[in-house]
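Encoded as C-alpha cells, the structure appears first; notes follow it.
A single protein chain has been omitted; all remaining protein chains appear in their positions.
Up next, subunit A:
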C-alpha cells in the first residue's frame, strides 16, 4: 500500500512537472482590436512654384480592417471622439525666420465634394505659433482627413535666378491628446514642402499646335500610350499644355469639343481634355539642362496594368524648353523625339 501511495503521489507530481516548458521570453503583440488607430501625414511632401501664396498638408487616419467586412482592402474607420493633434515645423532651409514665410494658417476638412467644414463654420481650433512652428488642431469624430493650409509670402522667394540652394520646410506630427480613443500618431514621418524654382524646369509650357511638325511629334510621342492622342487632328485641339509639378509630369490636351459638367449643382460648359500623367523618377532641378524620366501604369481593358516610361533630356533656353524623350510601353518604343515648348 505504501508503494501505491508513493506511486500515485509521484504520478501526480510527475504530471504537474510535465507541463509544457514555459513559454519564456514571449511578448504578446497588440494586434486586432488592441492595435490602435493611427493618425499620419497623408503625403510625404508637396511643392509649389515660388510665387505661390499658400500650401497645405493633410492629416489622415490609416485604413483599418473594415468592421463590416465589405471593403477587403480595408477602410478608414473614423474616430468616435474628437482628439487633438499636435504638429511642428521641425526644420526649414533657405530662410531664417519661419514667420517670414508663413503668414497665417487655417484648418478644415471636406464634408463632401462641394462643402468644407469652413463652409459650415466648423472650427477645428487650430493654433499655430509662427515663431516656434508648433501647432495643434482638432481631429473631429467622424472625419477621415483634415487639411491645414498655410498662407505664405509670395514675394519671399520670387526671384529671377536659378537657385542652387534648397528652400523648404518639414512638418512632423508630435503627439495626440487621445482622451478615451485608442489612437496614436506617427511621429517619425515628415511632410516636406519645397519651394519650386520657376527658373528651373518646373512650371507650365505650351506646345504650338499650329506647328505641324511639333504637333506630329507630340502625337508620335504620347500616341504610344494613348489612342486618343494618336488619332488627334490639330483642328480638334484648342491647346496643349505640358507641366512639371512636384513629383509629377502632366500633359493636357484641351479639345475644342465641349461638354456639360455638373459642378456642385451648377452646370458648366467646359472643353474636353485628354490628360497624360506620370510620376517623376528622375529630374535635374538645379540646372537648365539635364536628365528627365517619368513613368506610370496604364489600366488595360481586363483590369490589369502595364507600365510606360519616358526618359531623355531637357534644355531650357530663355522661355523655351527643349524636351527630348523616348517612350517605352508594351514592348514598343518610340525614337527619341524632341518637343520644343514655350513657357
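We adopt the following convention: a contact is a pair of C-beta atoms (placed from the backbone, for glycine too) under 8 Å apart; a residue touches a chain by one contact, two chains touch by 3 or more; residues count from 1.
What we mean here is this: contacts and distances are computed from a predicted model.
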item	value
Chain left out of the displayed complex - its UniProt protein name, from "Glutamyl-tRNA(Gln) amidotransferase subunit A", "Branched-chain amino acid ABC transporter permease", "Heme exporter protein C" or "TonB-dependent receptor"	"TonB-dependent receptor"
Listed residues A:46, A:63 or A:284, member touching the removed chain	A:63
Which residue of A:36, A:94 or A:154 touches the chain not shown here	A:36
Contact with the hidden chain (one of A:184, A:252, A:274 or A:288)	A:184
Subunit A residues touching the omitted chain (full complex)	3-4, 7-8, 10-11, 14-15, 17-21, 23, 25-32, 35-36, 38-40, 62-65, 72-74, 184-189, 299-300, 302-305
